[in-house]
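Left out: one protein chain. Kept in place: all the others.
Here is subunit A:
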C-alpha cells in the first residue's frame, strides 16, 4: 500500500523556508578572544578579530575561521562539532556553552562576542584548560556499575520505569560546562563539582547497581554534595539539558533517607 503524501509538505512553515533559504547574507562580527600562551608571555590578553560570517554558523565555525584564515596560533579543542563529544566547552559572553552548539545569530552579533576559557581549571594555552582534575573527580565517585553475586547468563532485567529513573544523568558528555560554572568549584578546588555528582547519580539510581552505599559515603565527604549551594549555574550551563541541580538534590536526599 502506498503511503499518502504528507499534507504538511504543502504548507511550509516560515522556519523551514528560512532553513532552506539559499546562502544567506554574511555579516561582520567581532570575536573578542582571551589569548594566553606562556611560551610567549605570562599575561593573558583580549584580542579582537573581525570576520565575515553567516549568522547561522556556529561560534566554533568563527573560531575556525580565525585559526584557518587569520591566526593559526589560536588554540582550542574540538572534535565532533555538533554537541556530543564535549571538547569545546568555553565561556561565551560570560556563559558556559559549547562553541559548536551556539549559533552566532543567537548571541547578539551586533556586539563583540567574548570567548574565554572555562573557569576554575588551569589555563594551558588560549581556550585549552587542564582537564585532569575534572576527570580525577569523576573517577573518584566510582563511575561504573557495581554488582554482587554471579552474573546472569542473559541481560539483567530492568523495567522501563527503572530505566527512566536515571535517564537524565546518562546524557552527560563530561564537557565540564557545569563544574566550571559553579562558584563553589571556582573557590574551592577540592569540591567534586556537579559533573562528578551527576555521574554518581547515574549509578546510584540505576536499579541494577549495588554500589550506592559506597558512592554515597564518598559524596558525604566534606568535599562532597553538601558543598553545593544550589545556585543552578550548572543546570543553566549544561548543553545536554540535564537537570544538574535536581540530580544533586536527589543525591543529598538519598544521603539523608538512604533510599534510592
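In this section, a residue touches a chain if its C-beta (ideal position, glycine included) is under 8 Å from a C-beta of that chain, and two chains touch if they have at least 3 such contacts; residues count from 1.
Please note the rule applied: contacts and distances are computed from a predicted model.
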Can you pick, from "Na(+)-translocating NADH-quinone reductase subunit D", "Succinate dehydrogenase flavoprotein subunit", "2-oxoacid:acceptor oxidoreductase subunit alpha" or "Amino acid/amide ABC transporter membrane protein 1, HAAT family", the UniProt name of the chain not shown? "Succinate dehydrogenase flavoprotein subunit"
Only one of A:30, A:93 or A:170 touches the unshown chain, namely A:170
Contact with the hidden chain, among A:73, A:108, A:214 or A:230, goes to A:73
Residue by residue, what part of subunit A touches the chain that was omitted? 2-3, 5-6, 8-10, 12-13, 15-16, 18-22, 37-40, 56, 67-69, 71-73, 75-87, 101, 103, 124-126, 128, 131, 135, 138-139, 142-145, 151-152, 154-160, 163, 166-167, 170-174, 203, 206, 208-209
